[in-house]
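All protein chains but one are shown at their positions in the complex.
The block that comes next holds subunit A.
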Amino acid sequence: ELPAPLLDDSHGKELGDGAAAVKSEDFQDSMKIAWRYQNLPKMEVSPTTHTKFGHYYDISKKMSPELCQSVKLHSFYLHEELPFEPTMKTWNMNSGYARLLQSIQRIISQEGFDGSDPQKKQRNVLRIGIQSLGSILWGDDVCCSDAPEDPQSLTKFLYVLRGLLRKSLSACIITVPAHLIQNKAIMERVTNLSDMVVGLESFIGSERETNPLYKDYHGLVHVHQIPRLNSLICDVSDTKDLAFRLKRKQFTIERLHLPPDLSDTVSRASKQDLAGSAKLLSSGCGAMAIGKKHLDF
């Protein structure tokens, strides 16, 4: 049930036309009053307006079976797996996670992603996707109970997975239903054990759905953590306020910016609302709610 990739160039062309239209406006009348801003680049709302970056999918169509079959695909469905063989050592971990780890380790060593077999020269990276980790589907009650039976299984799993990834040519993306995990301590530990942490917050069902500030978007993107690997520094972007929009052919992530306040009859109350939201927005990575008391425009 994967969405069909857009392989033709028609979509690329659409973007190209849009970009060309924007560029021609630049050469029109030079600014008379705001002349200091003449040479500043136009605010780039979406980083992909001028370049084609990443992959594009049409969510209304399914991926063709020929495409799926042409790629080597391994899947893991917990309930179809054989029962866990403990061997001689005790893992002291939820058996669902233990089985998944064994399966991943087996694929890595059999397909040569760990460089163990000099015959198998791997040119490709093993890409692993794990859905809804921590949910009841994996036999873990961390999402449904405030005092889970074995809260350390999830973090142990992540640690061993980290070891497997570091020692092989592989990358892994995991989704976690964080809104279901009531024990916030676990989410803090999960974050510390991850290289990159991105949160998606949907507006559906929240008060933000009707906030005029967010009317063009479907939700916010929070970048909680970025990797700091092999270096003292990390690549932090200037933009902290990101929102996402899901259209039929595109999932875009854009910089969130306040629309210009053009009305002169805006009442005081709503002006404060917007300003309050703006303060929350600009407080930067990881300091979302605290920013309110420190920013004083």
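Keep in mind that, in the parts below, a contact is a pair of C-beta atoms (placed from the backbone, for glycine too) under 8 Å apart; a residue touches a chain by one contact, two chains touch by 3 or more; residues count from 1.
Definition applied: contacts and distances are computed from a predicted model.
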item: Listed names "Alkyl transferase", "Elongator complex protein 6", "Centromere protein O" or "Membrane magnesium transporter", matching UniProt entry of the absent chain; value: "Elongator complex protein 6"
item: Residue in contact with the excluded chain [from A:68, A:125, A:196 or A:236]; value: A:236
item: Sole contact to the chain not displayed, among A:162, A:208 or A:222; value: A:162
item: Subunit A, residues in touch with the chain not shown (by the definition above); value: 88-92, 101, 105, 152, 155-156, 158-160, 162-164, 166-167, 183-185, 188-189, 192-193, 228-234, 236, 238, 240, 282-287, 290-291, 294-295
